[in-house]
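Okay, here's the structure, questions in a sec.
Missing here: one protein chain of the complex. Every other protein chain is in place.
Residue numbering begins at 1 within each chain, and the chains themselves are lettered A and B in the order written.
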Amino acid sequence: MAKVFIYPTTSLILSDLVARFGHTPLSAALQIREHIQSPGLESPPLQITPEDPKRGLKWAAVEVPSGVRGRMSLYGPMIDQAEAAIIIHDADFSFGCMGCARTNELIQFLLRKSGIPVLDLRYPRTEEEGIEFVAAIKKFLEELGGGGA
Amino acid sequence: MTEYHPKYTNTVTKYVFVESPEMTPGDLAIRTYEISQGVMIKETCFGLQITGNEDDVNAIIDHLRKFDPAHIFVKDRGFPPGDSRRCRANLGGARPGYFGHEFEISISRFISKGLEELPKRPIGSVPKPPVPAGSDKLDAKKIQKIIESVET
Partner (left out) sequence: MSLVRIAQLSCGPEYSGVQKEIDEAARSVEAEIFFPDIRLADIRQGFDLFGLDVRSPDLKLAIARARALVEGKIEADAVFIATCFRCAEAAIVRNELRRYIHENSRLPVVSYSFTERTTAGTLLTRMEALTTIARRRALLAREVQEGLTLGVDSGSSTTKAVIMQDNQIIGTGWLPTTAVLKSAEDAVDLALKEAGVGREEIQATGTTGYGRFLVGEKMHADLIQEELTVNSKGAVYLADTQHGPSTVIDIGGMDNKAISVQDGIPGTFTMGGICAGASGRFLEMTAKRLGVDITELGPLAMRGMGREVPMNSYCIVFGTQSLVNALAAGSSPEDVAAAACHSVAEQVFEQQLQEVDIKEPVIMVGGTSLIQGLVKAMGDLLQVEVVVPHHSQYIGAVGSALLASGFIKGS
């Protein structure tokens, strides 16, 4: 069972397919859940405090905007643990956690730099593309080994 | 600075979306209540949110998926259901993630088709998925030909 970084990290489709084929999707929700379920200082809505952009300094320098560093404090640890990644490139309507293009560029770069296997896709627009899309993801995940589906 | 005391610790919440000609979110909810001992179920317009300890939630989801495998989709959620920090009524507008779901649900029929067709594919066939467009530059000689054909 491999830990698979999904991009967009909020994707229902990727989250579902990765889990369905027996692996662990690394999604934004897991990090948000950890923030929401950890005691600390009140900082609605996401319980991200001004300390989190400082933690993001591990992945982005101080001259990088706070919103990028704050987001990287969520994704950086996930990138560090990821054993594979699936990236959908035309994820234009992923807001919030995926709302910043600069963060998204950095995530993709760090994933590639880490040398893990990456599957690059775009969203299917027809049934035929849907069939190939699902088949490609299944094949990619099978090749990672250890899947249970 | 106010201290924050989280609720619902050590639980997981998962979204269960259903986009099916055979099953409505209401049907899904009824099936879930039948087996939902100890977990929290919340019906929504697209399906359900299930909250509880991870093993229990996963067991229910495994069970639910069987009803309509190609049309039920599941993902994790960071917030417990009905959390005021993410609530439309409080924010004035949808939480940002909502639009992403709205978009993906609109194309989920292609994924469903893919899941249905999967067992029918010949073993060893190579998928040709939609990939990001590369830079399809025209060959210089071709451009030259086009220019010449326009000029003449």
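Please note the rule applied: a residue touches a chain if its C-beta (ideal position, glycine included) is under 8 Å from a C-beta of that chain, and two chains touch if they have at least 3 such contacts.
Given the structure is predicted, the values throughout are model-derived calculations rather than measurements.
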{"item": "Partner chains on view for the chain not depicted", "value": "A, B"}
{"item": "Sole contact to the chain not displayed, among A:Ala29, A:Leu46 or A:Ile87", "value": "A:Leu46"}
{"item": "Chain not shown, touching residues in chain B", "value": "88, 91-94, 96, 99, 102-103"}
{"item": "On chain A, residues whose C-beta touches the chain left out of the figure", "value": "42-46, 48-54, 63-71, 74, 92-96, 98-102"}
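Keep this in mind: only the chains that are shown with their structure count from here on.
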{"item": "Inter-centroid spacing, chain B versus chain A (mean Cα positions, whole Å)", "value": "14"}
{"item": "Residue ranges of chain B in contact with chain A within the complex", "value": "1-6, 8-13, 15, 17, 65, 73-80, 83, 85-86, 91, 95-97, 99-105, 107-115, 117-118, 121, 125, 127-133"}
{"item": "Residues of chain A touching chain B in the complex", "value": "8, 10-13, 15-17, 19-20, 25, 27-33, 35-47, 89-91, 93-99, 120-127, 129-139"}
